[in-house]
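Excluded from the complex is one protein chain; the other protein chains are retained at their positions.
Let's turn to subunit A:
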Amino acid sequence: MKTNDVILQTIASVAAFIILAFAAYLFFAGHHEPGGGFIGGLVIASALVLLYIAFDMETVEKGIPVDYKILTGIGIGLSLLTGVGAMVLGYPFLSHTYEYVDFPFFGEIELATSLLFEAGVSLAVVGAILTIILSISEDV
């Protein structure tokens, strides 16, 4: 018997966007307030897991065609390359720098290379969590 989860699916598709927005907030708040790449990545992963619970795996995979193992690799690579970048420029490995940039609409914003590092952490977290969850839920 097929159960009818129209309420779950409707709420999940709205809630996923709210959760992702919250994840983006947490990710960018990390420098000055509680938050950062790790927690941001976990919240993104929770939004995706909610979609997997509400819909079946094929539907979500059609909507988000990402290989999460590759995503993990990209994440680690990005974090690593921010360190290597400093080394190539002649600074000690993992040196970070920042710059104040004037944006037309938002005003002056502090841009730091540690943001790239944290983005790598986020991608690695999302990739690792979803790889775990998807591989234990699959029938092999």
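A few notes on this one:
One rule holds in what follows: a contact is a pair of C-beta atoms (placed from the backbone, for glycine too) under 8 Å apart; a residue touches a chain by one contact, two chains touch by 3 or more; residues count from 1.
As a working rule, contacts and distances are computed from a predicted model.
Per the UniProt record, the absent chain's protein name among "Energy-coupling factor transporter transmembrane protein EcfT", "Cytochrome ubiquinol oxidase subunit I", "2-oxoisovalerate dehydrogenase subunit alpha" or "Multisubunit sodium/proton antiporter, MrpD subunit" is "Multisubunit sodium/proton antiporter, MrpD subunit". Remark: the omitted chain is touched by one listed residue; of A:21, A:66 or A:84 this is A:84. Along subunit A, the points of touch with the absent chain fall at residues 69-70, 72-73, 76-77, 80, 83-84, 86-87, 91-96.
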